[in-house]
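A single protein chain has been omitted; all remaining protein chains appear in their positions.
Up next, subunit A:
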Amino acid sequence: MSQATSRGVKIQKRKTQILPGDSRTARKALQKRKQDFLRRINYFSLLTAVLLPLCAIAYLIKEGLSVLPENPRTRWLGVIYYCITMLAFTAGYHKYYAHSTFRIRSSLLHVFFVVFGASIGLGPVRVWAAMHRAHHQYTDDVDRDPYSIKRGFLWAHWGWLLKRPKSTTFYKEFIEQEFPIVSGDNELSSKLTTGSAVITESDLRIGNALETYEIKVSDSKDRQRQTLEWMAWQESWNFILFILTSLLIPTLVAIWYCGDTWVNGLIYSGILRMFVSQQLIFFTESICHAKWLQVTIPSQPFNDKNLLVDCLNPIVALLTFGQALQNYHHEFPHDYRVSSLTWAFDPTKWFIWSLSCVGLVDELCKTPKDLVMQLRIQQKQQVLNHMRSQLNWGTPLSKLPMITAKEFNRLCQSAAGQDRIYIVIQNVIHDITPFMDQHPGGLALLQASHGKDATKAFYGGVYGHLTAAVNLLATMRIGVLDTGDDEGVWRRVAREEGDVDARDERQGGQHRSAEAA
């Protein structure tokens, strides 16, 4: 019954609601739910992600063995095999099948990706890549993101893999749409077109009109077909491949090459290595997606509307082969790199790049530097706009009353007895009283300028005030001096209050009709 207890609080609550009623129907419902539950378990993942590691750890405890193998050769085997399989996963499963960030030129690579990627034990690439695409398309969507962080940390980490999703049809259709099973040429082309989009009904017509791109398209379709075939092949042989790469190969290598026992080879370089790589991949989906989890310095340089962070924790970056910068990755999923920085720690990038040097892959997808910069700037601008909106910038000029010189003089005379100071700067009347004692240049200067226009003195005649002083001054505005030059005042208003819009405009933010242009 340990499984039953792990069902979650929700179901147990429902159980208690039903039980007091008709006990027979309730029991039936319970039984059905139990069946449903058992049906919804992903047994393959349960085996790879829970049972095998548990057995391995239990064995270690029973035998009193260390977490690291004693035989140094087995240790090295574990590390090297970890790197090989992780690269097959990050470069193959993730960067190629899910995001197609480059083009494969040799089917040898397909073999490598598909065979060794299976050793992580995360299921067939067809399902995983489609799920990952769904995750990118519907990030943070509770219903459609398969590992939405909003369903809880553990769900995003582990739960989604063990429990099949509720909306089975949706995901089935999604997988079928992203990676249709192919058997023949005609079927593929029709599936590809129907699967891809809404506007593609007119695909044929356009195809005729565009001879220049014809070859390109058919070429890419050919490659697409090849990829799909490999994916289908792997799906059907998934379990065998998993047994082979995850358990058999490390065991045999450990026996023949490292001179270790078969158990050690199986446990360390087989199961525990798999467990570690699984957990690290899960970490990128859980820790790096949880803004609220302050495990690292939270950093969202590209988009802070979602929960994705660029996890700057060096350990996570080291072990996930640099996959931890999720904020960048979700904004530029088609980039084969994990960061726009040239010297970022990113073994996956190095691996793909060396493959391209050898000539096994080409057309690496790289985001232009300017685009990354633009997004960075836009995000920073949003942060700054928020900061700006939180501050007091003084009453806007347009909201201030117009006061004539006569009225102003009367005001000053009436305030003569009290300890108040009114100063006009650039035709705006300021009540300096609250700042009187803090003025770094002393009170005497303020008193001498009471009731007068001190524009010249303020801007360099006596002291060239800095930005901070100008800001402070603005918070003390009380009116606009009416000198008859309305035009000048209005120009100033437009300059001061319109500057936000003007700044937006540079990014293309104005709403106008084309005819005006």
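Please note the rule applied: contacts are C-beta pairs under 8 Å (C-beta built on N, C-alpha and C of every residue); 3 or more make two chains touch, one makes a residue touch a chain; residues count from 1.
The criterion applied here is as follows: contacts and distances are computed from a predicted model.
In the listed set "Eukaryotic translation initiation factor 3 subunit F", "stearoyl-CoA 9-desaturase", "Trm112p-domain-containing protein" or "Large ribosomal subunit protein mL44", the entry agreeing with the UniProt name of the missing subunit chain is "stearoyl-CoA 9-desaturase". The residue from A:T169, A:T342, A:N392 or A:Q418 that touches the chain not shown here is A:N392. Listed by residue number, the positions of subunit A touching the unshown chain are 100, 137, 192-193, 196-200, 202-203, 206-207, 209-210, 213, 216-217, 220, 302-303, 331-334, 365, 367-368, 370-375, 377-378, 380-381, 384, 387-388, 390-393, 398-399, 401-409, 424, 438, 440-442, 444-445, 448-449, 451-457, 460-463, 466-468, 471-472, 475, 481-487, 489-490, 493-495, 497-499, 501-503, 505-517.
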